[in-house]
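Missing here: one protein chain of the complex. Every other protein chain is in place.
What follows is chain A.
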Amino acid sequence: MSQAVMESDRNQAPVLDIDPYDTEVLRSPYAFQERLREAGPIALIPKYDVYAVGRYEECATVLKDHEAFTAKGGIGIQDIRQPGDFRVPNRMLENDPPGHTEIRSVLNRYLSPIAIRKMKEKFEERAAVLADELVEKGEVDGVADIAETYILDVFPDAVGIDLPRPNILAIGEMRFNQSGPQNELYEQAMQKAQPYLDWFEHSCQREGVRPESIAHALFEAEDRGEFPEAGLASNMTRSLVGGGADSTMAGVGHSLCKLAENPGQYDLIHADPKKAGLAFEEALRLEPSFHVSYRTTYGEVELSGVKLRPDTKVGVYFGAANRDPRKFENPDDFIIERRSAGTHLGFGIGAHICIGQMIARAEAAAILGALARRVKRIELAGEPVYKPINQMRMLQNLPLRLVAA
């Protein structure tokens, strides 16, 4: 990097000398998030030579303005257009309109509210069965026994792919560390996933896809020539598995944790289980499943008066934006009646807003609602432990005591 470039960064974007992927930051990101917001509208992270945004307005702008901030450089810290990155790009997410939109509108047909309404009944049936078992046990782990067990029970049928727990957890850990820097977490996750790589390679193919599922519909759509290019049904199935399993498990875990920590808020959903969805939304505001996602400056662009370098990665920190006091009153408080759906950035915003958000909402509302009907109080039976993952915010353990109603 030339001295001139450094000078201009010093004059323009403030330098924030902190590692957003430090294990301690990943375990407790709040201090980092505040420093990022208060550094300025955008900051330069010298360790990786990338920009970072943490204020709500700027985060939303970077995600929405795809002409200034392209997704084609990939959603991770590496520029996938450069040699050396071996990740399989997501041909919809790591793309911009209009190419992106052409693919997305095909997907929209098979992830439409009509398709999802049909899934809801099954989600609720399975949630009722699991909730009965959980109440019987009393002491459970909110991550392993509730979030993982429930999502890995209902999501494979919905998406149409078998998702054995050890396989999908190892692959998820690999994918969401792989989109960060090549640190120790990255190396460890790659190693742990080795035994499952072959399974993952073959899991999103046409063979073995479950009937009446989203993947099944996508392969049929491909046969009818609905997609603009070949191979998209498999590529999109792969991205639905990646986007729909880990992030939803994370969101259900965070919801349970916040409800246990805020008994007054739990009382609201116990009194009216239809409000379970509000708790999920507010948990996603406070603890969005994704720590960060990237765009890349397209040419020399300006953001809030700061001149940015071309072809440089910009990390959007969702958790920082969702706790920005410029946007949310008492931002650190868990208040389900805030009704922040559509305002918080937990599902992103703009062209790439989460395409499976209604599936996630239906799943979360089903399991949280089923518990709310049966459980008078959810108590923490130990300290919640977070799992450091480069791109994600997720719990590892959540010891809970369910007090039957």
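Going forward, a contact is a pair of C-beta atoms (placed from the backbone, for glycine too) under 8 Å apart; a residue touches a chain by one contact, two chains touch by 3 or more; residues count from 1.
Going forward, contacts and distances are computed from a predicted model.
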> When you check the chain that is not on display against UniProt, which of "TRAP transporter large permease protein", "ABC-type sugar transport system ATPase subunit", "NADH-quinone oxidoreductase subunit H" or "2Fe-2S iron-sulfur cluster binding domain-containing protein" does it turn out to be?
Replying inline: "2Fe-2S iron-sulfur cluster binding domain-containing protein"
> Just one of A:S28, A:Q82 or A:S112 touches the chain that is missing; which is it?
Replying inline: A:S112
> Of A:G142, A:G160, A:G180 or A:G277, which residue touches the hidden chain?
Replying inline: A:G277
> Residue-wise, where is chain A in contact with the chain that is not depicted?
Replying inline: 101, 105, 108, 112-114, 117, 277, 281, 339-343, 347, 349, 353-355, 357-358, 361
